[in-house]
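The complex appears here minus one protein chain, its other protein chains still in place.
Should a chain be cited, it is by its letter among A, B and C, assigned in written order, with residues numbered from 1 in that chain.
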Amino acid sequence: MALTAIALNCTLKASDGESSSTDKMIGLLVSELKKKDVDFAGTIRVADYNVKPGVTSDEGEGDDWPELRRRILAADILIFGTPIWLGQPSSIAKRVTERMDAFLSETDEKGRMPSYGKVAVVAVVGNEDGAHHVSAELFQALNDMGWTLPAGAVCYWVGEAMGKTDFQDLPQIPEKVSSTAAMVASNTAHLAGMLKERQYPGVASDE
Amino acid sequence: MALTAIALNCTLKASDGESSSTDKMIGLLVSELKKKDVDFAGTIRVADYNVKPGVTSDEGEGDDWPELRRRILAADILIFGTPIWLGQPSSIAKRVTERMDAFLSETDEKGRMPSYGKVAVVAVVGNEDGAHHVSAELFQALNDMGWTLPAGAVCYWVGEAMGKTDFQDLPQIPEKVSSTAAMVASNTAHLAGMLKERQYPGVASDE
Amino acid sequence: MALTAIALNCTLKASDGESSSTDKMIGLLVSELKKKDVDFAGTIRVADYNVKPGVTSDEGEGDDWPELRRRILAADILIFGTPIWLGQPSSIAKRVTERMDAFLSETDEKGRMPSYGKVAVVAVVGNEDGAHHVSAELFQALNDMGWTLPAGAVCYWVGEAMGKTDFQDLPQIPEKVSSTAAMVASNTAHLAGMLKERQYPGVASDE
Partner (left out) sequence: MALTAIALNCTLKASDGESSSTDKMIGLLVSELKKKDVDFAGTIRVADYNVKPGVTSDEGEGDDWPELRRRILAADILIFGTPIWLGQPSSIAKRVTERMDAFLSETDEKGRMPSYGKVAVVAVVGNEDGAHHVSAELFQALNDMGWTLPAGAVCYWVGEAMGKTDFQDLPQIPEKVSSTAAMVASNTAHLAGMLKERQYPGVASDE
């Protein structure tokens, strides 16, 4: 069974024809996932859409989340990419996880959320500091909302304290980042493949 | 293949013949795991041991971590139990994850840490507030150290803000907690079983 | 010198004529601050405005932040109110702190940000769990952006784990919450008064 991955880029900036550092990190993971025969369904630049504030799956007229939600749930793997601001995930990343909060009440007859059996990994970049905490916040939010996390579910880069360098401006990708991306992709494809074959059984409400 | 689970109780109190609230939450998860045919290797009350400060796997004379480490890694499933203090995991929980930091340099020829293929879940109790953040801190620390997290990898209880009630003094376990425990156990056993059959392949250093 | 306080309500919902639980907690703090002779400049329901994503003080056409920023900085005290979603501050709260990131480059000749000498406190409500972490995230973001935090700079309420009760639907405000609000207000007014009289001296760049 072929696996499919989709990526979210939660940068604060809408597309302007230029790539972002978050895109570069996502791209690195995607290139490694492709080596594992995972198809890529593209990157959603969330800032290009109108994701309304709220905690339901459809916040009404003009809300682009229903379409994004459909695309995300059509994939087996979610690459959740975000920049770091103030040592924390972006407000757009938070917005997305708030909308996933609705999964809690969208369970099937076995109590399984729509995200069950799907694997999420995190891609984080920043000028300096914050990657571990960003992954902590996202691991908790995504896992609470039903996503499974493979061993080592994050690939990140940040510069030295109070630095200004962007990941995309590095002369080359550091070897540590490359080798981490390869391992993240390997673990992700392995776990997603098993879960696609054998979905969580869930628990019937009368069990 | 039979699965085995082991539990850590990171309460600040050494054993005194009485159970703790953390024990009660661990016990709830264990009873559900047993229904899934998981063997239970017992609960390690960490405060009963001398786990020396440090980030290696053996901090020398008198250090009990090498023995605890061996027991933890002999199991397929880790139930990581902690109380909440100041809205955060206990200092003993932090001590344990610091000792696991050594896994980063204990990889095999395919780059896999000793925790690869093993599943961790979190059991959290407090008088009030802090469970989501405790799970965030532990999810990140455990996942960074190679543990895989099944969908919904936490079972918790806390009381109302600034309350004083202990989980073990509740007249009965709230239904929401019971049903969560059943789902956590089901997801955990399912994922651990698959990973035991098919370990992560890892990445050879020359790939 | 009379002190002035302003409040931010970072609920995900725009005004609809009804009060929110966050409003109720803000109102409690305001009533206590008034007893300390602090004037109240009103609550900004952020969801009613178009606060564009970004990290500058003016993100261009249609951006309401410049006006909100002006109002916030005209006050001596900021009550930063947010609900809890997924155990974390709302995406709107995060949006606001991202916009304050610009303060870092808006320092005067003594290196002081526009927020220097001003005091911030946090008002948090949720159905269950998360208040300590929400205050941690906001304390760090606000303090990094130059706000001073008085002793005990948070007033919060959350219900029992996995509960559904709203703060505004409680039959009465719990005594612990009332007494906390009185102390927060007392500390806030005391500290803000001293800082208004004697602003931080800052550091000249050639010191």
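Brief remarks on what is shown
As a working rule, a contact is a pair of C-beta atoms (placed from the backbone, for glycine too) under 8 Å apart; a residue touches a chain by one contact, two chains touch by 3 or more.
Just so it is clear, the structure is predicted and the values come from calculations on it, not from any experiment.
Only one residue in the set A:F40, A:Y156 or A:Y200 touches the chain that does not appear here, and it is A:Y156.
The chain that is not drawn here is touched, among residues A:A47, A:L78 or A:A131, by A:A131.
Note that of C:D39, C:D64, C:D101 or C:D144, the residue touching the chain absent from this view is C:D144. In the full complex, chain A makes contact with the omitted chain through residues 86-88, 128-133, 136, 156-162, 174, 176-177, 180. Residues touching the missing chain, restricted to chain B, are 12-13, 47, 53-55, 85-92, 94-95, 97-98, 101, 137, 140-141, 144-145 (touch as defined at the top).
Chain C residues in contact with the hidden partner, per the touch definition given at the top, are 111, 113, 115-117, 132-133, 135-137, 139-140, 143-144, 146-154, 179, 182-183, 186-187, 190-191, 194-195, 198, 200-203, 207.
Throughout what follows, only the chains that are shown with their structure count from here on.
The most centrally placed chain, judged by C-alpha centroids, is A. At the interface between chain A and chain B, two copies of one sequence, more than half of the residue numbers in use are shared by both copies. Each chain gets a centre from the mean of its Cα atoms; the one farthest from the centre of chain C is B. Copies chain A and chain C of the same sequence differ in orientation by 180 degrees, per CA superposition (steps of 5).
Between the Cα centres of chain B and chain C there is a gap of 36 Å. Between the Cα centres of chain A and chain B there is a gap of 25 Å. Within chain C, residues 86-88 each touch two or more of the remaining chains.
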